[in-house]
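Of the protein chains in this complex, one is absent; all others appear in place.
The first chain written gets the first letter, and so on, giving A and B; residue counts start at 1 in each chain.
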Amino acid sequence: MDKLKQLVEACIFAAETPLTLDRLCSILEAPRGDVRSALEALHQDYADEQRGFYLAEIADGYQFRTPAELAPFLRKLKKERATKFSRAAMETLAIIAYRQPITRAEIEYLRGVDSGGVMKTLLDKNLLRLLGKKDVPGRPLMYGTSRHFLELFGLRSLNDLPTLKEFSALDPELTDAQPLPPDDHDDR
Amino acid sequence: MDKLKQLVEACIFAAETPLTLDRLCSILEAPRGDVRSALEALHQDYADEQRGFYLAEIADGYQFRTPAELAPFLRKLKKERATKFSRAAMETLAIIAYRQPITRAEIEYLRGVDSGGVMKTLLDKNLLRLLGKKDVPGRPLMYGTSRHFLELFGLRSLNDLPTLKEFSALDPELTDAQPLPPDDHDDR
Partner (left out) sequence: MSIEIRLENFSGPLDLLLHLIKSNEMDIYDIRIVEITEQYLNIIEQMKRLDLDIAGEFLLMAATLVHIKSRMLLPMSDEISDDEGEDPREELIKRLLEYQRYKEVSELFQQLPRLDRDVFTGYISAAELFPTEPDEDDILAAEVYQLASAFHRLLKDRPVEIFHEVVQETLSVSDYIERILDSLLHCRRKGLRDFFHQRSSRAELVVTFLAMLELVRMRMVNVEQVEPFSEVWLSLAVSEHELNTAQAQEALSDYG
């Protein structure tokens, strides 16, 4: 495989969007005719064999795509992909983990926003459990984290959660982020 | 090209992170042996030709990657700059990579300087993970490198780390990379 073809293949592979002929020429600093022949040769290579992806021409550009008939497997791949927690979910989960047992009102107070939706998601994902009702008027439900929560985060027990003190020790700027400003903390 | 090989190729291509053999088997619902042969055949295909990318083994999984020598052209494709590491950050990362699980006090003993800020940066970049707490008084947090660390440096596993140069024996107890003299550095 000649060098230019290799470069063209690598560029199309690594680019996030379809690459036009013009763009390829300017990146590779190669004459239009040569890049075009390299593209044609590549096209041929992929057409000759049943590969996992092919060189598609999209919106005047080139991109590797997977053939439509493989979609059912790729769907599984994407479904099984582990997603990251949203910021809201991570924040809510963190509050519950550190402050359990805790009621929804308390969580919402801390977060400053309605958290019903996020809490439902966390409950559906089996990360929370109910810890009974709080002994105050209205008897609100109290929440805590589940066993699955520990498994997901690879914790042996809740004691394995880093304490906030350890945490702020990592970041000198944050050491002021201590509790409330009560009378007794002027002694620094 | 047989069907399974085509599917394996498509999955590895479409995935965002390296795919392990286990995940490939579960997505494709195929026996381990078959998937493994397909992987080997693919590996061979890519090794035989100078292609724009090759099948790399990263973090116990498989991923297509471009060869490093094409970097000068490919960098032009990318807008965002790659993560940079200060010397202090790289030093800390190296120590953690080889000595994990390791506590902050141990790292600081080895480096001779406070390392909280650097460690926070590495944690924020998702290169470290917390490995629970050490079973010694004070239960300090233990740190190790993350999967993302392997991906970033293109390592198959921690066994792929470059070997440490052994220092010639001044004292036999020096050569085994066993737990450090952890806390005894405050008193001198």
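Here is the rule we go by: a residue touches a chain if its C-beta (ideal position, glycine included) is under 8 Å from a C-beta of that chain, and two chains touch if they have at least 3 such contacts.
Keep in mind the model is a prediction, meaning the values are calculated, not measured.
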### Query
Out of B:Arg111, B:Arg139 or B:Arg156, which touches the unshown chain?
B:Arg111
### Message
List every residue of subunit B that touches the chain not included in the displayed model.
### Response
13-16, 53, 56, 63-68, 71, 74-75, 77-78, 80, 82-83, 85, 87-88, 90-91, 93-95, 98, 109-114, 123-124, 126, 128-130, 146, 151-154, 162, 164-165, 167, 170-171, 174, 188
### Message
For review purposes, identify every residue of subunit A that touches the missing chain, sorted by number.
### Response
10, 13-15, 64-66, 71, 74-75, 78-85, 87, 90-91, 93-95, 97-99, 102, 105-106, 108-113, 125, 127, 136-138, 140, 152-155, 160-162, 164, 167-168, 174, 177-184
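Definition applied: only the chains that are shown with their structure count from here on.
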### Message
Roughly how far is subunit A from subunit B, centre to centre by C-alpha average, rounded to an integer in Å?
### Response
19
### Query
Inside the complex, what are the residues of subunit A that reach subunit B?
1, 3, 5-15, 19, 27-28, 49-53, 64, 66-67, 70, 73-74, 76-78, 80-81, 154-156, 159-160, 162, 166, 169-172
